[in-house]
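Every protein chain of the complex appears in place save one, which is left out.
Labels A and B are assigned to the chains in the order they are written; within every chain, residues are numbered from 1.
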Amino acid sequence: MIGTTVCAVDGLTVAYHSGGEWLQAVREVSFEVCSGEILAIVGETGSGKSTTATAMIRMLPRNGRVVSGRVSFDGRDLLALSTGEMRRLRGQDIAYVPQQPMSAFNPTMTMGRQVAEPLLIHRGMSQSEAAPLAAKRLREMGIHEVERVMHAYPHELSGGMLQRAMIATAMICQPKLLILDEPTSALDVTIQRQILSLIKEVQVGYHLAVVLISHDLTVVSQVADRILVLYGGRAAEIGPTLDITTRSRHPYTRGLLRSTLTGTLEHKAKLTSLAGYPPNPLEVDREPGCPFRPRCHREIAECAVAFPPLEGEPGHLWACYDPEPVS
Amino acid sequence: MAAPALGRVEARRIELGRAMRWWPLLLIAVWVVIIALPGLIAPQNPLTLNLANTLAPPSGSNFFGTDEAGRDLWSRCVWGVRYSLGISIVIVVSAAVIGTLIGGLAGLLRGPIDTLLMRTTDVFLAFPYLILAIAIASAVGPGLTTVVVALTAVWWPGYARMVRGQVLALKELAFVEGARAAGTSTPMILIRHLLPHLLPQLSARVSMDVGYAVLALTGLSFLGLGAQPPTPELGAIIADARSHLLVAWWYTTLPGLFVLAAVLSAMVVNDWLEGRNKGELSR
Partner (left out) sequence: MSLAAVDVSKRFFLGRRWPLQAEYTIGVDGVTCQVAPGQTLGVVGESGSGKSTLARLMLGLLAPSGGRIEFEGKPLSGFGSGAWRSFRRSVQPIFQDPRSSLNWRHSIERIITEPLQNFGQERSERSKRAVELLEQVRLPTHILKRQTSDVSGGQLQRVAIARALALDPRYLICDEPLSALDVSVQAGVLNLLLDLQASRKLAMMFISHDLEVVRHVSDRVIVMYGGAVMEDAPSGDFYRTPRHPYTQVLLGRASPLAEDASEPPAIAAAEASSSRETRCPFTDRCPMRQERCFRERPVLRELAPGHRAACHFA
């Protein structure tokens, strides 16, 4: 059941320095995530979804800066903490699972050592004390031959098993917030489903707050409780999964849902597709107004002037001057 | 849009970095002028003897003074560095061309040709250039040609190995497959597709090797194997200057400074090229 707010992001704006100028990748994005729910952040190229996550935990690359905003966690503003304080939170209270499990592990260390590492750092345990806990977590995450895996190197394991190990590492200090960046994109279809249900199990079992980042709306709608749709660095729509998938109001969300195959289309018939292309991340903040304008069939005069405010019903908000009618 | 607050030091650093990006080009321009138009900076003839004014210290009319035959040292140095740098570039570029052809063929064709070419490369790689230079000098006599041949012969294997390694990796790239499917022939794949990807690393290496070549060339001439009198080559000049070291300190020092300047410039250009190439590796 949905509990208290674990993390609240308010008006986050992030910029990158590239080619001599500052380009905003994320613009005034706000959302919150509570314990006991999975919030999915969905977006394509240029949406700013990965930047939002890395900015939240203060792991932006050297040329990135948070321009404004607040990230509240446990009553504190993460953006105002010292690097030492932030380091203590990472891996312990806030866990981050990066993209591509195969590249996220050190190829020269055994899995056992790597999964146990957060315990050594944050709880001051020794390797021998931490190993049984690591083994227990691995088993929890659906790995059967735990002994073999503990002594194996990353390249000896499949993508699915590495992702399970990654989640085990993230969960080992029992964090309050778990952020997963594209956890299923590098995996085969059959494994994707398994990993998604694992994430759901973990979330329920630990009553976690989970932020799940993905480019695929249909995939996350299977497990997410709420969905935030980003476009061109801005929040386009946010709401419960059911509302987003069946009663979406933003033309982009609608367009995305309509352009996926649902099995009811006649064989070889053309799909409805969104015109145009996602915005170029390098150019997305140059023009005022709504970034979705070039592809929107509902554009009106106001759209070019300023970005529409987020409004709507309680719990379901959208940023559009002329939203789609309820279908 | 409003830029985020940057520390003052950092902002300055970014600004300076941007302005300084292109100054190695300026350096290259200066050297091009020296090599192409030496008369512009050294109006005096480096070969003119003036026995009335030998071993004179630096003065208004002779910036670097004169040598034991009264020749203007400044002119001799300017013409000398022309030889040193110019011939070094010729050596290195020839080595690069030969090496690229051999290494490229070996990498693309593989099999017995690859083995044959690479073992030949290994033989040449094993030769110390000094011994080779002495051997050639004793056969055909010393001179700049001797030194050029000796140095090119031991320099090309390095390029062959480098290019072969790169070609082995490059030919697995996805667009090579696409080129084959479009009907592109193997030689065309090398020229049209692979060469543009080889050039950045090649040019960086060439620039660095020019620095080393200047040192090697100057050294061989110093030993008497290279340029013969009265050719003003920096190594030869320094060799002549040895016997006058105690009475004319400028005679050895100033040509030495020219060598230093040439080598350092090559290294600076190399640094710059490597820096520009770094961004390419992300592919």
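The definition used in the following text is that contacts are C-beta pairs under 8 Å (C-beta built on N, C-alpha and C of every residue); 3 or more make two chains touch, one makes a residue touch a chain.
Note that the coordinates shown come from a computational prediction; the quantities given were computed from them, not determined experimentally.
Shown chains touched by the hidden one, complex as a whole: A, B. Only one residue from A:87, A:193 or A:207 touches the chain missing from this view: A:193. When you scan A:69, A:160, A:233 or A:308 for touch with the missing chain, the hit is A:160. Residues 44-45, 142-145, 148-149, 158, 160-161, 188-191, 193-194, 215-217, 252, 255-256, 259-261, 263, 265, 267-268, 270-275, 277-278, 280 of subunit A touch the missing chain (whole complex, contact as defined above).
On the side of subunit B, the interface with the absent chain consists of residues 173-175, 177-185, 188, 192-193, 196-197, 283, using the contact rule stated above.
We take it that only the chains that are shown with their structure count from here on.
Note on chain placement: the centre of subunit A and the centre of subunit B lie 52 Å apart, centres being C-alpha means.
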